[in-house]
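Working notes, structure below.
One protein chain omitted, others in place.
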C-alpha cells in the first residue's frame, strides 16, 4: 500500500488538551484526531473518567504525518508530557487515502 | 505472536458512517469497531465534536482482517473518502485472540 | 525513536471491563487506557452502543508495555476473550515519552 | 372507562411517541437518542417510580396482603423461566433457551410504567407494593436461567476455563445489585421513609415532568425496537409466536392469581403486566457474561421488538379490558 | 407593550444566557456543554414546540388560512435559496453558494422558539400552523440547493464516483427524514390528536421547564457561536454583510407577505422570523454529504455566529416593533 507515515498517539490529562492542540497546530501538520472521554490508569493514578470531580479524565490525540513532521510534533509535545505526565507513542503505518 | 493481520483505520465525517458500514459489511470481513464521538482537524477544517450544529463530528472505524480482505476494504472505502474527505491508514498487527 | 514496546488492544463486551482491568492490574503493567462507549460488529452480532438495552456496548482497552509484560497480559486476557468473545491484537510501537 | 375511551388513551402521550420512533427508523431516518441520555432517563424513571411506590407503601402500610403479593411475585419469577425454558427448548439450544426464559421471568420497567400511566388516566390507583414486587421480580429469573444452563449444558461448561466460570457469589451480585435495581429499591426505601414534606418536594420532578420524560423514553424505545426488528426475521416464526403468546399465557396466569389473591382492579392489572412483560435491560446484561454462548441477537429482539410493542399496543388494553369485565 | 418593555425582555431569561456563553468563550473560559446534552435539549425543544403547536392546531382547526400559510411557506422555502444563491455567487463558488443559500432558505428552530417566547411574555398568541410551517420549511431548500449545485457545477460532479453520487431518493430521505424533522412533525401530530387530558399531562414537561431548558440551550448556542466566531474573520466582510442583510431582506418580504395574507400580529411575527432565520443544524448536516466540496467552515459560521445572534439581539425586536406599528 502507499506512503509510509508515522502515527503518533498521545494520552494525557484532559486539562492539557487545548495546550497540546496549540503546539501541534504550530508544527503545521495537516490534521489530527481527538477523543475526549478517555479513562485509564497510569503513574498519576486512576482516571475513571467521571464527570463530577475535575481532573479525572484523559484525552487522546492521534496525528498521522511523515517522519520529518513526526520529529517536530514529538519535540513540541515532549516538554508538556514530561512536565504533566501521560504517554506518547509512535508507530508505523501507511496512508491509503488522504486528500 | 500468532497471525499477521492488517489494521485499517478510517476517520471521516459522522454523516458517512452508515454508508461506510454498508460497503464494509459487503466485503464480508468478520467485524469492525466504531467510535462515534470523535473530534479533530483536517483539510475540511475543525471538527469540535459539538452537539448543536450538524456536521462537526467525525466517526472512527477500525477493521482487523487479513491482507486480502484489507485490499477489498480499501477498494470499497476509497471512493467515499476521495469524495467526502477524511483519512484511511493501514498498519500491521497480530491476532492474539479471536474466536 | 526510543524504546520498542508492544501495544495491546482489546475490544470486547463492556460487561467484561472490570474483570479485564482486574487481571491486567495483576500483571503489574504501568498503565492502560480505556474507552467506554465503543460500537462495532463481530461474531456475536451488532453492538450499536445503544443505551437502552443492556449488553450492546463494547469497551476498548489499550496497554503499552515491553514484550515480556505483553506476554503476561495476553496470557491473562486470553481465557476471558476465549470464553466471552471479542478480539485482542498486538502491534509494535515506540515509547517517545513516558515518565 | 370503556374500551373506546381506553383506545383513545393510545393517541395521547406518552404511547404514540413509541410509534414516532419506530416509524422513523423503519423509514430509515437517522433519528438517534444519545446513549447517555437513554441511560439518564431510564434511571430517572426508576427513581420516580420507586419513590412514588415507596410513598404509596408508606401510606398503605405493609399489610398481610402486601406480603402475599410479594411472595407470589417471587415464586412466579422463579417458576415462569422454568416452563418458558422447556417450551423454548423445542426449537432452541440450552443456552439461548435459558437466556430467553430468564428474560420472560423478569420484568420490563417501562411496560410497568406505561401501564401505571393508563391506570392514572383512568383514575384507578394501585399500591406501592406493586413497585416492590417489580423490584423483587427483576433478578430471580437470572439465577434460575443460569442454573438451568449450567445443569443442562454440561459439556459447554468444560470449555469455559476454571477461573472464568462465574462464581455463585458473583452471579448473585450481578443479578441483585445491578444499577437499575439499586436505584429502584433505593428510591422505594427513601419514599417509604419520607415524610409528607419530602413527597411534596419531589412532586415536580417525580410527578410533574414524568409523562414528558416517559414520552422521550418511549421515543427512544421505538428507535431501538426499529433497529432490532430486522433481527426478528432471522429469529424465525417460532420466536415471533413465542414473543406474542408467552405474554398472553403469563397474563392469563396473572389474572387468575390476582383473583385468587383477591387483588383490586389496579393491583390486578399491575401484577398481570409484571408477569406478561419481559426484561431487555437487566437480564441481557447479566446473560452476556453468565451464559456467554447464548446469542443476544436472538434473545434481546424477542423481548424488545416483539413482546414490548405487543404489550404496549395490544396487551395492556386487553388485560385492562378483561380485568374490567371481571371487576365490573 | 412598547419598545422599552421589549428591550427589557432581553434582560430576562432565556436570552441573556446566550451572552453568558458567548462572553465566556471570548474570555477563553473552558465552559463547554457536553455534546449529548446539546442533542437532548435540542430534541426536547423540538418535541415541546411541536406538541404545543399541534395542540394549538387542534384547537383552531385547519382553516383555509392555515392552508394558505403552509403553501406560502413552502413556496418561500423554495424561492429564498434561489435568489440567495445568485447573490452569493458574486463572491463564492457554486458549492459554497448553494450550501449557504440552502441554509437561508431553511429555518432556525431556536430563533423561532425564542421569538415565541417574546410573544408569550407580551401576551400575544400565534397559531399552531406556524409550527407546521416551520416543519415544512426545513427541508425544501436542501433539495433546491443540491439541484442548483448539480446543475451548475457540472464539472465537479464528474469527479464524484458513480456510486458515491447521492441518488435523489437518498437525498429526499436525508432532507425530509432527519431526526429533528421527525421529532418535530411527530410531536405536532401527537399534539393534534391529543385530547385535553394529554395536553394537561404534558404541560409541566413541555411548558413548565421549557424556558429553563431554552436558557440552557442558548447558553450552549453562545458557546458554539463564540467558537465559530473566529471563522468569521476568514469569511470576510461580504459574508458578514450577507449574514446581516439577508435576514433583513427576508424579514421585509415576510412582513409584506403577512400583510397580503392578512395574518394577525402573532402569526405575522412568527412567519417573518421563519423567513429571516437560517438553518445551522439540518442543512449543514445534509450539505456535508450532498455538496461535499462546500466548506462547512464557511457556511455554518454565517448562519450560527452572525445571523443567529443578529436575529436574537436586533432582528427580533426590530421585526416585532415594525409589526406592532403596522398592527397598532
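We call the chains A, B, C, D and E, going by the order they appear; numbering starts again at 1 in every chain.
In this text, a contact is a pair of C-beta atoms (placed from the backbone, for glycine too) under 8 Å apart; a residue touches a chain by one contact, two chains touch by 3 or more.
As the structure is a computational prediction, the values presented were derived from the model and not from experiment.
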Chain not shown: contacting residue from E:208, E:252, E:297 or E:317: E:208
Touch with the omitted chain, as defined above, among E:216, E:242, E:271 or E:308: E:216
Absent chain, residues of chain D that touch it: 34-37, 39-40, 43-44, 47, 51, 173, 177-179, 182-183, 186-187, 189-190, 193-195, 197-198, 201-202, 204-206, 208-209
Chain E, residues in touch with the chain not shown (by the definition above): 8, 11-13, 16-17, 20, 23-24, 27-37, 121, 204, 208-209, 211-213, 215-216, 219
Contacts of chain A with the absent chain, listed as residue ranges: 13, 15-16, 37, 44-46, 48-57, 79-80, 82-85
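In this text, only the chains that are shown with their structure count from here on.
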Most distant chain from chain C, judged by the mean position of its C-alpha atoms: E
Inter-centroid spacing, chain E versus chain A (mean Cα positions, whole Å): 37
Rounded Å distance, chain B centre to chain E centre (Cα mean): 33
Multi-partner residues of chain E (at least 2 other chains): 34-37, 39
Two or more partner chains touched - positions in chain C: 35, 37, 49, 82, 85, 91-92
